[in-house]
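All protein chains of the complex are present and in place, except for one that has been dropped.
Chains here go by letter, A, B, C, D and E, matching the order in which they are written, and residues are numbered from 1 within each.
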Amino acid sequence: MFYHRKELQFEAMPEKPNPVFAKMLQEVIGGQYGEMSVAMQYLFQGWNTRGNERYKDLLMDTGTEELGHIEMLATMVARLLDGAPIDEQEKAMKDPAIGAIMSGMNPHHAIVTGLGAGPENSAGVPWSGGYIVASGNILADMRANLNAESQGRLQVARLYEMTDDPGVKKMLSFLLARDTMHQNQWIAAIKDLEAKEGVVTPSTVTKDMEATEFSYKLYNFSEGEGSSQLEWMDGVTPDGAAEFQYESTPKAYGEIPVLNPAPKYMHNTLPNQDK
Amino acid sequence: MFYHRKELQFEAMPEKPNPVFAKMLQEVIGGQYGEMSVAMQYLFQGWNTRGNERYKDLLMDTGTEELGHIEMLATMVARLLDGAPIDEQEKAMKDPAIGAIMSGMNPHHAIVTGLGAGPENSAGVPWSGGYIVASGNILADMRANLNAESQGRLQVARLYEMTDDPGVKKMLSFLLARDTMHQNQWIAAIKDLEAKEGVVTPSTVTKDMEATEFSYKLYNFSEGEGSSQLEWMDGVTPDGAAEFQYESTPKAYGEIPVLNPAPKYMHNTLPNQDK
Amino acid sequence: MFYHRKELQFEAMPEKPNPVFAKMLQEVIGGQYGEMSVAMQYLFQGWNTRGNERYKDLLMDTGTEELGHIEMLATMVARLLDGAPIDEQEKAMKDPAIGAIMSGMNPHHAIVTGLGAGPENSAGVPWSGGYIVASGNILADMRANLNAESQGRLQVARLYEMTDDPGVKKMLSFLLARDTMHQNQWIAAIKDLEAKEGVVTPSTVTKDMEATEFSYKLYNFSEGEGSSQLEWMDGVTPDGAAEFQYESTPKAYGEIPVLNPAPKYMHNTLPNQDK
Amino acid sequence: MFYHRKELQFEAMPEKPNPVFAKMLQEVIGGQYGEMSVAMQYLFQGWNTRGNERYKDLLMDTGTEELGHIEMLATMVARLLDGAPIDEQEKAMKDPAIGAIMSGMNPHHAIVTGLGAGPENSAGVPWSGGYIVASGNILADMRANLNAESQGRLQVARLYEMTDDPGVKKMLSFLLARDTMHQNQWIAAIKDLEAKEGVVTPSTVTKDMEATEFSYKLYNFSEGEGSSQLEWMDGVTPDGAAEFQYESTPKAYGEIPVLNPAPKYMHNTLPNQDK
Amino acid sequence: MFYHRKELQFEAMPEKPNPVFAKMLQEVIGGQYGEMSVAMQYLFQGWNTRGNERYKDLLMDTGTEELGHIEMLATMVARLLDGAPIDEQEKAMKDPAIGAIMSGMNPHHAIVTGLGAGPENSAGVPWSGGYIVASGNILADMRANLNAESQGRLQVARLYEMTDDPGVKKMLSFLLARDTMHQNQWIAAIKDLEAKEGVVTPSTVTKDMEATEFSYKLYNFSEGEGSSQLEWMDGVTPDGAAEFQYESTPKAYGEIPVLNPAPKYMHNTLPNQDK
Partner (left out) sequence: MFYHRKELQFEAMPEKPNPVFAKMLQEVIGGQYGEMSVAMQYLFQGWNTRGNERYKDLLMDTGTEELGHIEMLATMVARLLDGAPIDEQEKAMKDPAIGAIMSGMNPHHAIVTGLGAGPENSAGVPWSGGYIVASGNILADMRANLNAESQGRLQVARLYEMTDDPGVKKMLSFLLARDTMHQNQWIAAIKDLEAKEGVVTPSTVTKDMEATEFSYKLYNFSEGEGSSQLEWMDGVTPDGAAEFQYESTPKAYGEIPVLNPAPKYMHNTLPNQDK
C-alpha cells in the first residue's frame, strides 16, 4: 500500500523553458532504462519475492523511491514546456530559432499532453512492460538492476552535458548521485549472493544437467584473435572451476539438419519443388 | 561480413514431437532474453565499439555464436512440431490428450509458420528491438550482457525441468554450458574494467557533476527496516568511497510543485475550475 | 514522493492455487484497463495538472491507491501459482486435468517470472504506455478515467463469475466496490466541470473555429434507420444548443481528390502508368 | 458490407505545402485518439452488439463516417507534403528555413510513404489495436466513445491553433463540428442508458458480489486534504445510494503478505539467502 | 466517403459454437496478414496514389471489400463464442473437454470483448500499423499486395483444414475464392507495370546511381553449392540485362572498420581499456 506526499524528493526547477530538452528528458522517464522501468522492475521483483524478506524490503524501498523520480522528471518536463511557442507555426517557422524548436519538439507535448510529460521515451515510443524483468531469482534480478542503474546513470550523464541550464543540471546531479547509490547497493547485494551461491546463476543447476565440457571455452567465431589477448583470458574463470580455454577454429558438434516434410493439410511447399 | 556453415553447432533432435513444448521454447528464441536478443545485443555493441578492438572481437565472437543458437532452437522447434495433429480440430478435441495439445499450442505454429519457429516469445509476442542495448560504454554494456546471460540461463534451466525428452534435455544441457561460459567471460570483463575505471559507471562523471551528499544513503521508503539489516549495509560501499548510510525517515528536499497555467491556445482546463 | 507500507490494502489469499486463473487475472494487472493503466493514468494526470490543485489532489489520492491494487493482484497471482505442476510436462500431459492446466497457463509465469506476476495482460502482451492519456484538459481526462473504471469494473465482474474460489471472490468483491467509488467520483467531477464549462470539450473552442452547421447532424452512413428511432434523437442536444438533426442520405461536401505527381527524386510511379 | 464514393466528405485543400504540419496531423490519423481509432472502435462495437440493433446502427453510422475522415486527413497530409524539398539534404540544411523543415518532418513521409500519409501517429509510432475497446457492454463502450471524442476534439483544437493556413483551418473546423456532434450523441446515449440501468456499470453486479462497505469512500492516499474540499464531496453519490465519505488516514485491511518458497525445479533463489 | 449496408457480403453462420476456433480465426482478422491489414493497406495505397486513377480505383474497390471481410469474420467469431462456458472455471476444469476449451480460448474473448472479436491476432497481440505499406510506388505496392494475398490465402487454407464445421468451411471457401481473385488481379497489375517499367523497381534508378558490377552475382555465403544448382541460375536474369553469376567464395570489398573515439562528453568507454 502506498502513500504520497506532495513535496518532491528534490527540486525540479529549470532556469528557463526549453521544449527540445523536454523531449530529450523523456528518455529517462519512459525509455528502456528510465524511471518507469526501474520503479516497475523493483516493485514487481519485490512483490514476487518468496522468502527473502530483507531483499524484498530493499527492493520496495528503492522501487518506491523511483516512483518519486518519475514525479520529479515529469514536473521538470512540464516546466521546460512552459509557454512553448506552438501556435501559428507557419509564422513561427520563419524565425529560424523558433523553427528549430518546433521541429525539435516532441509533437505529443503539444498535441496530446498539453505541455506535460507522457509515458514514453525521447523518440515518442510508449513505455513497454517488455523492458523489465522480475524472475524470482534474486541474483539474476540484481544483475538486471545493476544493468539498469548503469545504463540509466550513463544516460543522465549525457543529458547533463547537453544542457547548460543550472536548474536542470542541479536536478540531474541529484539523479547521478542516487544512481551511484543504487549501483553501489546492487553491487553489494550481488557480492553477498555470489559469496553464498557462486557466481554462475542459477546456482541450483546440477552438474548432470549441464554439458560441462562446453562451459569454459571461448569460440573464435569472428576471425582475428583479439579476444584471446584479453589479459583475463589467461587465467582461472570467475567461478573458480576451470581455466578459460580458447578454440581458434570452432567445430560443429551437430549435423546438417534436414526437416521432415509437413503433412499435406499444412499446404506447405511439397518436397523437391527446387529441382 | 558473415559466413554460414550448414552443420548445427550442436545436435537438436527430440525423441518425439511435442507441440506444447515447442511453444515454450519460443521464449529462448524470441523472448526478452532469448537468443535473438543476445545475438543482436552483442553484434550492435561490437559494431558501435570505438577504440577497444579486443572487446569488440569478443563481442563479435559471441554475437556470431548466438546466431547459431537461434538456428539450433529453430530446428528443434520445427522438429517438435512434426506432424502436429491440427486438422479437424473438433474431432480431435473429443480426445482430451489431443485437446490439451491443441489448446496449448501456439496458433502461429499452425496458421502462420507452417510448423516452423517464428521471431516471437512463448506467448506469441514478436521480438522487439526495445529489448536490447548498445550504449558505447563497455562496462555498462557488459553488465547488460551478464544480466542477459543470467536471465537466459535461468530460463533454460526451467525449460530443462519441464521436459523429459532426452533429446531436448541434451540440447538444453549444451545451452546451459554455453551460458556458464558467457557469464564467466562477462564477469571477467567486468572485473577487468572495474579495476581500471572503478565500479560506478560511467566513471567519467566528475565530482562537480554529482550531488555526492546523496550518493551513499539508503532511504527507507518502505516501512520496516529489513533492508538495514542486510549484512553488507554495515560497511564500506563497493566503490570504496564511503560507508553505507541508512535514513529511516526519508526527507523531502524539494517543494510542493505548482505549475503555471498553460497558454490559452492549448485548450487545457483553465485554473480554478475546482472551486 | 511516495512511501510504502507492507500491509496490503485488502486480503489476497486464494483458497487454493489455480495457474489458469492466474493467467486470467493478469488482464486487470497489465491489460489495457488494468491497475497499471489507472495508476499511471491518474499519476501522470496529477503531475501535469496546471492550477486546479484540488483535482490534482484527487488524482494523486486515487493514483496512489491504484499502485496498491497492482500489489494486491500481484500477490494473488503469485499465490495462485504456488506449486504449479510445471516440471516433466510430458508425463503430466498424460493426466488430462494437468494437461489442461499446462496448456492454459501463461508460459511466462513458469519460464520468465518464476511463479510471479508480470507487467502484461492475460494474453501475455506487455503493458504499453499507449494505453493511457493525460491531456491537460481535466474534463477530457475525467472522461478517460470514467471510461477506464467502467471497462475495469466490467472485467472484474467477469473474472468474479469465472471463479468459485472464495478467497479470490472476496478480493474481487473489494475491487468491484472500489471501482464503484471511482466511477462515482469521476461522474461527480464530470458533472461539476460540465456545469462550469459546458458538456462539449474543450469548451474554449470559439464559434469562429467551428463549422457549426455540421455540429448537430447524425449522418445515416449505415443503411437502415434504426439510429433515428432512438428516443433521444427526437430532442435537444445535451449541450442545449440545438436539436438533433438526422440526414438520411449524407451528402459529400468535398470533391474527388486528385493529387499532384511526386517529384522525380521520390521514385514514385510516374503518372499514367495505368493506361 | 461497405461502399466507397470518390468525393471526400469535406474539402481537404491547404493553401500551401507544410511538411512539418503534415507530421503533426498524423496524430489525428493514427494516434491513440485519431480517426483510425474511432473508426475501428465504433465498427468493432457495432459488430459485437448483441440485441440492441438501434445502438448497433448508430455505431455503424458513425464508424463508417470516421473511415471517411481518415481519407480526408490522408488527402490533406499528401497535399501538405507536395514537393517537399527532401533531395540533397546537405545543401538544403545550409538554408536554415529548409533545415528546420527537414529536421521537423517525419522521415517516413520521405523514405517510406513517398509523400503520403501512413497508419501512425505524430511521432511515427504505428497505430495499435491496443488503443481501442469493444466490450459488449454498451454503457461502458459509450463512455469509451465519449472519451475518444473528447480527447480527439481537444487535439484537433490544438492543431487548429498551430496553423495559419486557411485551407487546413477550414477542414479542422469541420472536424471540430463533427466531434461536437459525436460528443453530443454519446452523451445522450449515456444518459439514456444510465436512466435505464443506473450510473455504475455493469449494472448487473448484484449486491452480494460487491463489498459495499468500500463503495463510497474516498481514501486520502496523497497527503493534503484538497480533494475533500471539492464541493461535490459534500453530498450524495451520483448513483444515489450513499453519501461520499472521506477517510483521511486510509487503513490497511490486509496483512503483510509472505509468499511460499517456489518448488526447487523453478531455480528461484532459495529462502534466507539474505541473512 | 464510405457507406455501409447491413447485409454481410457472405454468410457467416457456424453449425455450432467453438471458442477455441474463435481464437484461431482472429489471425485472419487482426494478424499480420489478416483482413485489417489488407483493408488498411489497400486504402492507404489508394489515398496516396498520385496520378494513376485507374489503379487508385482498383485499390479502393478492393480495400472497401476487405472492410466487409473484417465484418464477416467478426460476426463468425461472435457466433463461435456463443454461450462459451466461462463461468465457474474450477468446476469446469474437472471436465477435461471443458478444461481444454477454457485453456484454449483467448482470455480476451471472455474478459475484454464480452464474446466478440477484437483487433488482434490468434495469440492476442494487437494489430499494428507496422504490418502494412503504402509507398507511392505502385509496382512495389502491388508486390506487397500479392504477398499479403498469398500469405492470407495460405492461412485461410490452413484454418479450413482445422475445422469440420460446415458453416465455417463455407465461409472460408468464399474467402479462398476472393483471395484467388485478388492474387490474380495483383499478378495482372504487376505484369502490366513490369511490361511498362521493367521488373526491377524502382525503374527510375539511373545507371550512374547503381554499382552495376554487383547487380547480378549470387554470393555463396552459406557453404554448400545447392543454390548454384537451381535450374534458373543457369540463364538470363529476369530483367534481361545479364546472366546470373555465382561467386563461390565471396570477397570483402570493404576494409576492417575502425571507429573514432567518442567525444569526452559522451561518457563512452575511453580507448584502450582492453589492454
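The rule we apply is simple: contacts are C-beta pairs under 8 Å (C-beta built on N, C-alpha and C of every residue); 3 or more make two chains touch, one makes a residue touch a chain.
Every value quoted in this text rests on a predicted model; they were computed, and no experiment measured them.
Chemist: So which of the visible chains would the left-out chain be touching?
Modeler: Every shown chain touched by the left-out chain: A, B, C, D, E.
Chemist: For the chain left off this view, which of B:V38, B:L80 or B:I132 is in contact with it?
Modeler: B:I132
Chemist: Touching the missing chain, which residues of subunit B?
Modeler: 1-9, 30, 36, 40, 43-44, 47-48, 50, 60-61, 63-65, 67-68, 70-71, 74-75, 78, 112-120, 126-130, 132-137
Chemist: On subunit D, what residues meet the omitted chain?
Modeler: 1-6, 48-55, 86-91, 93-94, 96, 99-100, 102-104, 106-108, 110-112, 114, 120, 123-126, 135-139, 193, 196-197, 202, 204-205
Chemist: Just checking the interface: what residues of subunit E touch the absent partner chain?
Modeler: Interface residues of subunit E facing the absent chain: 5-12, 32-33, 46, 53-58, 60-65, 68, 72, 75, 78-79, 82-83, 86-87, 110, 114-115, 125, 128, 130-131, 133, 135, 137, 139-140, 143-144, 146-147, 150-151, 153-154, 157, 160, 169-170, 173-174, 176-178, 180-181, 183-185, 187-189, 191-192, 199-202, 204-205, 209-222, 224-227, 229-233, 237-239, 244, 250, 252-257, 259-260, 262-263, 265-268.
Heads up, the rule we're going with is that only the chains that are shown with their structure count from here on.
Chemist: Hey, which pair has more contacts between C-betas, A-B or C-E?
Modeler: A-B
Chemist: I'd like to know which pair from A-E, B-C or C-D copies the B-E interface, where a copy means over half of the contact pairs are the same by residue number.
Modeler: B-C
Chemist: Where in subunit C do residues touch two or more other chains at once?
Modeler: Answer for subunit C, listing residues that touch two or more other chains: 1-9, 32, 48, 50, 53-55, 60-61, 63-65, 68, 75, 78, 86-87, 96, 99-100, 103-104, 110, 112, 114-115, 120, 123-126, 128, 130, 133, 135-137, 139, 154, 202, 204-205, 221-222, 224, 250, 252, 259-260, 262, 266-268.
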